[in-house]
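Before I ask anything, let me first share the structure, which is written out below as structure tokens.
Of the protein chains in this complex, all but one are displayed in their positions.
Labels run A, B and C following the written order; every chain starts at residue 1.
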Amino acid sequence: MIVILKQHPETEKVNQLLHQLEEWGLSHHYSQGTLTTIIGLIGDTSKVDVDMLQANDIVETVKRVSEPYKAANRKFHPEDTVIDFGNVKIGGGHFGVIAGPCSVETPEQVIAVAKAVKQSGANFLRGGAFKPRTSPYAFQGLRAEGLELLMEARKETGLPIVSEIMSLEHLDLFADVDFIQVGARNMQNFELLKQLGHSGKPILLKRGLANTLEEFLMSAEYIMAGGNENVVLCERGIRTFETMTRNTLDISAIPMLKHLSHLPVIVDPSHATGIPWLVEPLSKAAIAAGADGVMIEVHNDPKKALCDGAQSLTPAQFDDTMKTVKRYMQFEEKIFG
Amino acid sequence: MIVILKQHPETEKVNQLLHQLEEWGLSHHYSQGTLTTIIGLIGDTSKVDVDMLQANDIVETVKRVSEPYKAANRKFHPEDTVIDFGNVKIGGGHFGVIAGPCSVETPEQVIAVAKAVKQSGANFLRGGAFKPRTSPYAFQGLRAEGLELLMEARKETGLPIVSEIMSLEHLDLFADVDFIQVGARNMQNFELLKQLGHSGKPILLKRGLANTLEEFLMSAEYIMAGGNENVVLCERGIRTFETMTRNTLDISAIPMLKHLSHLPVIVDPSHATGIPWLVEPLSKAAIAAGADGVMIEVHNDPKKALCDGAQSLTPAQFDDTMKTVKRYMQFEEKIFG
Amino acid sequence: MIVILKQHPETEKVNQLLHQLEEWGLSHHYSQGTLTTIIGLIGDTSKVDVDMLQANDIVETVKRVSEPYKAANRKFHPEDTVIDFGNVKIGGGHFGVIAGPCSVETPEQVIAVAKAVKQSGANFLRGGAFKPRTSPYAFQGLRAEGLELLMEARKETGLPIVSEIMSLEHLDLFADVDFIQVGARNMQNFELLKQLGHSGKPILLKRGLANTLEEFLMSAEYIMAGGNENVVLCERGIRTFETMTRNTLDISAIPMLKHLSHLPVIVDPSHATGIPWLVEPLSKAAIAAGADGVMIEVHNDPKKALCDGAQSLTPAQFDDTMKTVKRYMQFEEKIFG
Partner (left out) sequence: MIVILKQHPETEKVNQLLHQLEEWGLSHHYSQGTLTTIIGLIGDTSKVDVDMLQANDIVETVKRVSEPYKAANRKFHPEDTVIDFGNVKIGGGHFGVIAGPCSVETPEQVIAVAKAVKQSGANFLRGGAFKPRTSPYAFQGLRAEGLELLMEARKETGLPIVSEIMSLEHLDLFADVDFIQVGARNMQNFELLKQLGHSGKPILLKRGLANTLEEFLMSAEYIMAGGNENVVLCERGIRTFETMTRNTLDISAIPMLKHLSHLPVIVDPSHATGIPWLVEPLSKAAIAAGADGVMIEVHNDPKKALCDGAQSLTPAQFDDTMKTVKRYMQFEEKIFG
């Protein structure tokens, strides 16, 4: 960590600051330039409160040099993390294909979609039971009943299930969900992340609409700091000025996250753009960029979907997409699941 | 609502669509252009699911014409909402000044700050008990104990208190908090918003870092749809490419929100930029743009603040700022509180 | 085009507006809703001035339904445009690899790099002679002399050359440049675009840092409206809040631009992130998403490059990258050049 002082700091205040740093167990290099004075901090700065340093009136600015995350950091954990779901894995060359409807609606719908996506090659079934909708007047999901329908579909197909949790008071309802999703809007719901850190469940953490990669990794760190290391990161598009696609898929995030962290990284091309015919080219691009999986919305009748129908593929379209995805997986030598 | 069809739609599918619209109780005007065919929907479209229409394969795009929010909409409620806190009010010409530390730390600190800001003219005391910190290793707030310290400070000074709720499982702890804040990161924590809608408490809803004004009003609508109309909107800066300030204060949001909605709108210049010397010019600008209040961070010893010290004013700086704020309030003929 | 009127417009003003529309040769459908009145315009609206309609005080808003670009629009020109450079082509399955240094520095440098990139498989040589640098104190390029060095390198290697024009007063100097680049900062330098429209030269148009895809296509339209249809679009990253990469590569832009337009689309992974080791994964992703080419910075000694050295590959790194690019081209059945 580097502390840059304002021009001509008072000697007494500098000494107080240096003294404080020593009390925190940090060595320092003091370096006075023509225009600027800088202090380099040496030692473990992960507990140093940047805000407190910044508030010192002789300090111009403070710059972190090392990453503020530890558990998620590849520097301290060079091997890829592999998340094990029993008969399926994600990470370390294992590729996961998560598919299913935006929201669970009826027993018929979820079982039909589950069978279809399994047939086409998906190895996880997704389905929303609790739905974060912008409007209070929109369909909010079947809630507990939705989770039960997913579990029935799992019984039918053997596919592990993925569903989004929106509040920690529903945690008990998710006891039997294989893979718990934290949505983009809750990426910084820190109380929820802490509780999930005490669970042993694999967590699918989606990047927030306007969150940096560092913030994304810090949210993973919240879960891991509680003892749960089973975190999968999901890039799902960020908010930019472009309006032709709903969000902007940050494709560079895939190799960058895998460089910075050992956690698996998957991509959600359905939410990234909201446009069904973009799912295939973006799935290909995601694999080419090194993703460990994709999550794709599939609905048996998109026209009648109770949410996000416009971005869902039909089972037939998903089947076509999977043919491409499989060729790419093979080309990239990914293990299926 | 306007539905724009793709080129050369099949007649049968068009008829199916028109039939569906009639079933939803909507009249329509069908208008065939050289290049495009459009259908104008007539009637109450607030319950129409845009996604479902968009998923129809003859539909190119769907455009809303009327706003998706009702309770928060000034069209249906032309008078300014005034929130009444007993001896203080916000809205309808009443100006609120909320001040206090980012986080509550010790009894001495909170009481000292409370007395100082009251003396300078604040009419609310803010203080964080539950703190949403990016890092799991940073100070997380005194939690329940912090709320108690705030209540003691209220007893000393008579100032109503404002504090942020981070999870609905803490709702009971906030039973005696006068004004409950929902932070930017929870603006779309819809389960929390719904519960707050069943409370009668005034809610201070902060705009999310990357949320549009329409989404902001829809989150207010969540609270109001539950029956709680005591919502104050707070503009606190949005995330942009500019890095010199922590966020970008969207000053236009003030007159725009007041145009679209009857709810009071306040501004948080401390979080908007993270730079203490910008608090005064931005407070002036906020009043000039029509704000109903400001929320300012004040700490007795910013250098030792356990969070966001760098952006806090000292009590002396706050006192100076208040002199300016009061002159502006007078000039703009705002009632104090 | 759809005109949405304000609530309760005066009949006389409505009649004036309808009369004006008829004078412009447009039919209209008038459709009065419970809350809103809309007018659908029928006919060729490409010449209608949206601003003028918007300024009418009974008009709430105006929404375009058809695209404002014609020459660049795939609807009116379904086949892929193929740009022919003699022995090399771009578009319609022909894949272009443009490589070379950010700026031309010495005869030795440019010839060494040209030979190296040709050997590795590039089919165009790029090199900056006029450099758009943020700082007036930074190296501004060798200018006319730089163009001459590029032409010598072309003589040596046979590679057609690509270089950026920064001002129309330099147009004569570019008479013998094969492929003229318009940089991101000049994407809306409309006077320059107009002049390039009168030239027959292939133009490499880069997307502006904060320009939408529609604006990008409108800038291509400026060139095409002048009679020059040889335009190649280049996605090179947009500006967002993320700071870990210099820009955010908008990968969805590739399939979207190819859907909307018949023009070839290439990708510049070097400028998109500014990080050399991201060039390979992003080149792969670009091909997977359907790009017609890539543009990659290569410098024989990045440490001593006079500009953007940090993002350049060495010839050896480029050679490795090309092995991957070629495998992907083969997999995607792209014709080389």
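To be clear about the criterion, a residue touches a chain if its C-beta (ideal position, glycine included) is under 8 Å from a C-beta of that chain, and two chains touch if they have at least 3 such contacts.
Quantities reported herein were computed from a predicted structural model and do not represent experimental measurements.
Annotation: of C:178, C:292 or C:308, C:308 touches the absent chain (contact as defined above).
Residues of chain A that touch the chain left out of view are 2, 4, 29, 31-36, 38, 40-44, 60, 63, 65-66, 210, 239-241, 243.
Although one chain is not displayed, its contacts with chain B can still be listed: residues 210, 212-214, 238, 240-245, 248-256, 259, 272-273, 277-278, 281-282, 284-290, 328, 331.
As for the chain not pictured, it touches chain C at residues 46-47, 49, 51-52, 54-57, 68, 130, 132-140, 166-169, 185-186, 188-192, 194, 208-210, 215, 218, 221-222, 225-226, 239, 302-310, 312.
Criterion: only the chains that are shown with their structure count from here on.
Central chain assignment: A. Criterion: smallest distance from chain C-alpha mean to the mean of all protein C-alpha atoms. Looking at which positions face the partner, chain B and chain C present mostly the same ones, since more than half of the interface numbers are shared.
Measuring from the averaged C-alpha position of chain A to that of chain C gives a distance of 32 Å.
For chain A, the set of residues touching two or more other chains reads 210.
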